[in-house]
Every structure is written in structure tokens, then in C-alpha cells.
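A single protein chain has been omitted; all remaining protein chains appear in their positions.
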């Protein structure tokens, strides 16, 4: 399927990497386990599953990273969960993949992430313990959340599935997510900043339709109201930023904070009940810091790539019918392209 | 001068108040002291003054508020200063006006703010002490900053000047500020959210031209490079948010955090060397809290009004020649209107 | 068993409540599930279990509180985990019990806590989701952590076990914890401050012996070195503070921060690898705030009760033999009492 970029959309001034995804950062792979179950259990329609787990695997080692990677985290609105947040704030490293899943499945994915870490490293649980990174959005509008439909082992399966070919849309943790009242989910993008790469992966579950902007064009207002939608603008958005530049954890914290600016450009006002939670990590082994002035390129790359990743999550997601027959439409491609063309936003 | 709104620009979905400025929040007034001095002292051109101080006065009492007002603060990038930040974070109140000035003048304005508080209240310095709110941006590209060209007494003069007729552009603390390589300074805007008003006043000193967006249209890239500009994207932006709704300090903190989303929409990536520092306060005396779901309207109002206030600071500021003959151009109104019209952004 | 208080020790100037535990706060109950398994699986000694989960249940409702309670959180050193930290920081409420367990069991207890919430409230997972509070210390020096020895259902069992008779020492989440190289675990204490009660419950797993102070007496240095101890001062300490006073979440945040001062008095320097993580909640339904000056009594009560709760966790814990035959001695009661008497710290 042709991407928005293929159609001529150019977000910001920087160029993407060759894959146009977080996998442009060398060593980073993404895996998904998607749970789709269509047979509701009578009489209440529960049991329909549109859920899953996505693992961002930053380097070798599987469920336990071969070495800790420097990381930083930021919160725009904190009505959500990302485990290991406290430890990243204190010591600035991660040592497991980053898992994205549904709110009610956090415990199970955490448990599976611990198992995956033990499977990968016999010293885990003997010489030291692990606190994995597990972040969530709430997919319970489409998916029955009273049955936690994931198993703990799905965390390890998502890691095993990881590849540099990043599937987007209604897959993995994004299977049941809703963004600007359209079907959202997983999106990814990248930018080259100086000699380094910044890659972004998002799980989108936020926004109300009228606020949607595509590269500054307020298409949401022009597309008409959603036929049915969540009663409250619940929403959440997890953003994972990866780079191969040797940023310190303090610098990665500052990079992570810029993810919110990318969300703002798509129309987010960070609703009261949402969890806009961001984590950035560096795959560089060296401890050298990027001199401060150069950070501006990383900041711009993060904002642009976040904006494009959100759009990609919408662009790639197909219409989903969920629990109780609820319908979440896909973004109408043709209409959006028309509006962008009218506004002069598509390069030929 | 017709405003961007007069020309048909509509930022977001909410309506502004009657004045379209922070003065739409009842009791809030704004005063300026502007220092312009054109005779440089030979031979180095120093002594040219394009500086000043702006006071946002939230209610009666002059230099000392008649009663403390609940407040919250947030930082997007902290390379800057706003005094009383720690105390607002801890106890959630302010008890003086909010002063905006040049970086090197913070001490002198602080000292004058303390004098103004003592003048207004004989108990200050006897029964209790005050920590005023003084925030800054760096105007030293246009104004000679080695001579701190303000006097302490200018703080009180700005309070005495306060009125509901809010001057914008190159006035007060904004006299020497530069925004997206155009002349910036003071801008203001407002929105009605439910039965309440959200007013915003900004002091803009950030951005590089190519990143400027007006209501989503990337006009910066279309306007060509600045003939001369600051060597580094220094930048800073202070945002003051006022509301008459009885928000708690925790809620005001969350409102303040949304100011950064408004900056993002204008093109900010929050440069490394900048100080994006925000303060929000409520003029309501009641202690009742706004129920959480209603906050979304305040969040949207803050984002929209911040975006429009930044644009107003650019729209209202005229070309300024500063120290060493440096020229900062005004935003080219006609060209911007053409680009907005082409993109379909102006309502008729 | 006579307590330190029974022996005449008086920590601070305030009086405890009648039970001398967190259960002095009306409605608060504590339950434990303790897993002790002695048959190691040859040949590596793994499988020995000294672990468990403790639930602090603040009011009616079981696994889902009947109504959200205001809460605040603070971190002295963040190398640890407490889920829901982000949401407490943002919205200032909890809606589940607080669970304390072993590091590697967090996921499983979280999963069980979600199940307990669903069991208690049919709307969970349908109309809204829950993020439970699960905090941890690392008991893997004594307990085999490669087998996560808890089941998810143990979370609900701990809630079902909750009573106002608070067991202390090597029970529940404290079964395998080590404090100042002595056996630690669960401790509790309370103070009356004005007409209100402050109750504290701790899970202690921190410190090196030479730094232990009992009411200011450096008994650790006088007691001689531990025969065997953890190679690194790992340590962590979770502190739960409860009060019946109608504090706001901002005030509870400030109360939670004082827990660290109580730890300091026992000798903690908050080691690099530890997680000193604190949560405070109010059982009061009213939204009125305690006027600021009165907070000082709550602060003193929190510091004193935290100090005494740590000492109680040591005093109540018996010698434990753990994995690979590792021995953790109990605090030597007689010798400690002698040293306290010599220093004049015991009232008759």
C-alpha cells in the first residue's frame, strides 16, 4: 500500500531513513502478537478480542538486552502506565525490550517479560533482577477487557517475532486502538539527523476527530463526525524513540519530551484521561555525549518522526468491528489526499 | 491594524472572548515599560536599548495581590529563569504580579517587584516575605545587555501602567525579542471554554524561520531565509495562562503544560538553549475544583490561545533596528495572507 | 512479644494510636500471603521460597475500592517499581489496594490485582479499566527468584486475608527481605496528629549494618559485622502512609516525601541500587483541605511513624535460612535494649 509519503506528503525538513521506520536504527527490531477472536460468548458479547502485544527489541539478547542501554522518559499526561519509569528516571538505562499492550494486560505481559528475560540470561533472578518496560493504552472499546486475552507467553512470542520489517496499523498492541475516532494502532517513522538516525514507533489511541490535523491541514473538521465513538475522549499514546547517537540519559529525557510536540501537531491536546508517555533510548555503546547545540537536530527529528508515525498508524489501519458490534472506521484515504492536495501539501 | 483573526484566520474550534486577549479574564490587566534608546555609545555600538518589562497583574492590590491566587507551572525546556517556580510547585500560589523581562534584568526587576510589594502592603518584610514571579527571555541580539538598561523602579511602573487594553508586539519585555527570525515580542489571545475564559499572554523569542507554521501552513519555508539572524537558535518563550475557572493548583499545572502544545503548532521544537517556561493562574476565589472531564475544554483553549498569541506577537511587531545596526524584519503581512489564502485557511 | 515501645522506647514527641499500626486509620486493613517452601530442588538449591505479597486495603470494596481515594507519591531513590506512579502523579487518586511483593513477582501480582478488581466490580474492563498499585523490593538473596513463586491469585488472597490485626516481620511481601543485614520485612506504626491519625506500613529491604541507628543510637556500629551479607548494599524500602485527614493529593505528595526523613533517622543513605518509593493516601471523603500550617504535625507524624515502623519490621522478624543455606539473623533484642538503656533512650 502506498504510504502518505509515497503520495507526496513531506513532514518537516529532514529526510527519513531507507525503511522509514524505527528499524532504520541499526539493531532495532519490532515484533507483534495479535489476538483476534470473533466469536463472542453469549449473551453479553464479551470475548471478542482485538488486542495484542508489540515488542520493540533494541539489539541482541532477546528478552534481556546483551548490555543495558541508556534511556530517558517523559510524560505529557500521566493517566496511564509504563513500568520501569522510576528506574529510568533514576539510573537512565533499560535492559529489556519495550512492550506495548492493553491496559488490563500489563501484569501478564510484565510476567511474560520477566520469563523472557530469565530465558535469555541465566543470571536473572540469581545475581540480579529485572524490571521490564511495559506500556499500555486502553483498547477496551473494541476488545473485551474483562477476559485478559493475552497470555504471559505472548510477551516472549512478540520478541521472537521481531524483525526489521515493521508492520503498522491494527497489529500487536495496536490491534484494538482508536485514534481521532478512526482506527489507529502501531505506526513508525524515522529521520536522519546529521550522521545519526532517529526512529519512532507509536501506539496511538487518542484524540477526537474534529481535532485531527495532517501536516497542519485540519482534515478532522472537514471529514464529518464519527458515526459512533467513545463517549469520552479517553485516549493515550505511547511513543518509543530510538537513536544510534551516543546521547546521555539526560539528553534522551529531553528527546523523549519532544515526542509531545509531534503529537500536538497532529491535533492532540493531551486529554485529561489519557496517558501520553514517552521513552527514548540509544543503541550506542560509547559514553561520549553529543555536544549540546547538535541536539536541535535530534529534537526536530523526533517531532517530525512522531508526527509522521501517528499518521502512519492511521493510514495503515483498516476498519475494525469490535465488541458489541462497535465499528471503528479506517481513515478515508482518498478524501484525505484530496484535502491535502487542495491545501497544497502534496509534492508531486 | 486588522488582526489575523480580522483577516479570517480561525485557530481551533473555540471562540475568543470580546477583547481577544488575556484581559478577557476579569480583573487581569497588563502594563508595559519599554526602553528604547537609539544613541549608541561609540565605538562598539553598545548602549542601544530595545528592552523593557511587562507586568501581568491578576486582580487588585498592585505589587502585592490582595489575596494569593492558585497557580501552576510547567517547563518544556528549562534553559531560562522564572523565579518562584519552586514555591509554585510546592504550594501552588502566587502573590505578586507576573513580570516578563530581559535575562540580564531579572535581578533588577525582582528587586523592583519586592519594592512594589512593600509599597502595596505594609506587612511585607515585617510579618512575611515575598518571592515575586519574574521570567525572562534573552533580547541581547538587538539590545545592549551589558548595560542593564532597566531600573528596579520600572517594575512598579509597569504595574502602574496596567490596563485591560493589552498592547502587543515590540513593547515592554518584548521590545527586543525575536521569533522565527522575525520581530516577536508580546502577544495575547483568549478562548471561552464552557462558561469560563482562558486568556494567554506570551513573550516570544524562539524558533528558526523555516519552521514557522501559521495555523498549520508552513509559511516559514515559503518566505525565504532571513537576511541576518542569530547564529544559534537561542530562543525562549514565556507563556502566562489566566482563567476565571476555579481550578486547583494541580489542575493549573496541567493546564500550563499544554502551552507547549500550542508552541509546537507554530513550529517550535523547543531548542536546546531555550527556556519554554509556563505559568497558569486562576482568579477564582472559590476552592471548588472543576470536575476532571471538563478539563479537556481548558486544555484545548490553552493550546489554541497559545498558538494564536504567538501569531499575534509576530503580527503586531514592527521592524526593529538594534545594536550594531542589526535588523529584525517584521512578518510580511501581505505575503502571509496570500499563503494562508492559497492553503484555504482564511474564512471569508 | 513485647515491642520496642513496650520496652520504653519513644520515637518523637507524638503519641501512637491504640493499635500502634496503620490499622489505626479507620477502615484500613492489611492482609498477607506468605510463601515458605523448604525443599530445594537439587542440585542448585533453587526453589527455596521466602516470599509473598502484602495488601494494604484502604476501605471497603476488596480488590476495587468503593470510591477512588486521594493519594500522592514520592521517590527518594527510584531503582525500583511502583505501578500507577504516573497516574497518581497526574490525577492524585488510587482505586485499588496497595500490593507489596518481590521484584520478579510484580507482573503476576499486577495480573492478580486486575482480576481482584474485576471480581469486585463488574464495570471494570467494561466501562473503565484499572491500574493497580504494586510495589516491590528484591528478596532474591533469600528466596529463589527464578521460579516466580507467587501465583496471580495470591493477590486476591492477600486482600481476602486483610484485617486490622497487622502481622509484622517476615510475613507477606516481607518474608524474604533483609534490612541493615538483619531480617527485615513488614513493619507498621501510627501517630495521632491533632484530631487525625497517620498510619505507616513499610516493607524494609535496605541498609548496611554499620549504619543502623535506633532512635539515634548507632547500634549498628556496636553490634559487629554480619557473618554473611549481600555483596552489594542493594536495598529498597516501600513506605505506605495512610491518614483519615482530608488532605489533597498535593498535600499527600508532600506527606509521602517525608517518609524518606524517617528512613534517614534509621541510618538510610538511600543506596544507589535501591528503591525508596513512597505512597500516601487519605481515607477522608470530604474534599476540604487541611490549612497549610497544620501540615507540620502530619509531617512530624510521618517521619516518626516511618522510623518506628522500620524498627518494628526488624524487631518482629525472626531468623530466616534461605536459598543455598544463606542465613539472615534476627536483630539481637537483648543487646539492642542494653545499648539503648546505656544511651538513656529507654523510659521506665
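Think of it as A, B and C in the order they're written, each chain with its own count starting at 1.
The rule is short, and it goes like this: a contact is a pair of C-beta atoms (placed from the backbone, for glycine too) under 8 Å apart; a residue touches a chain by one contact, two chains touch by 3 or more.
All figures in this text were calculated on a predicted structure; none of them were measured in a lab.
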Chains still shown that are in contact with the chain withheld from the display: A, B, C
Hidden partner chain, touching residue among C:22, C:280, C:295 or C:320: C:295
Residue, one of B:18, B:125 or B:224, that touches the chain absent here: B:125
Residue, one of C:84, C:108, C:146 or C:254, that touches the chain absent here: C:254
Residue, one of B:109, B:202 or B:226, that touches the chain absent here: B:109
Touching residues on chain A - with respect to the absent chain: 90-92, 248-250, 254, 287, 289, 292
Contact set of chain B toward the excluded chain (per top definition): 75, 77-87, 89-91, 103-104, 106-115, 118, 124-126, 129-132, 134, 138, 140, 144-146, 148, 152, 275, 277
Missing-partner contacts on chain C, residue numbers: 13, 76-77, 210-211, 213, 215-218, 221, 232-233, 254, 257-258, 260-265, 268-273, 292-293, 295-296, 299-300, 302-303, 342-345
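As a working rule, only the chains that are shown with their structure count from here on.
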Chain A and chain C, separation of their C-alpha mean positions in angstrom: 35
Averaged-CA centre spacing for the pair chain B and chain A, given as whole angstrom: 34
Touching two or more other chains - residue numbers and ranges from chain C: 90-91
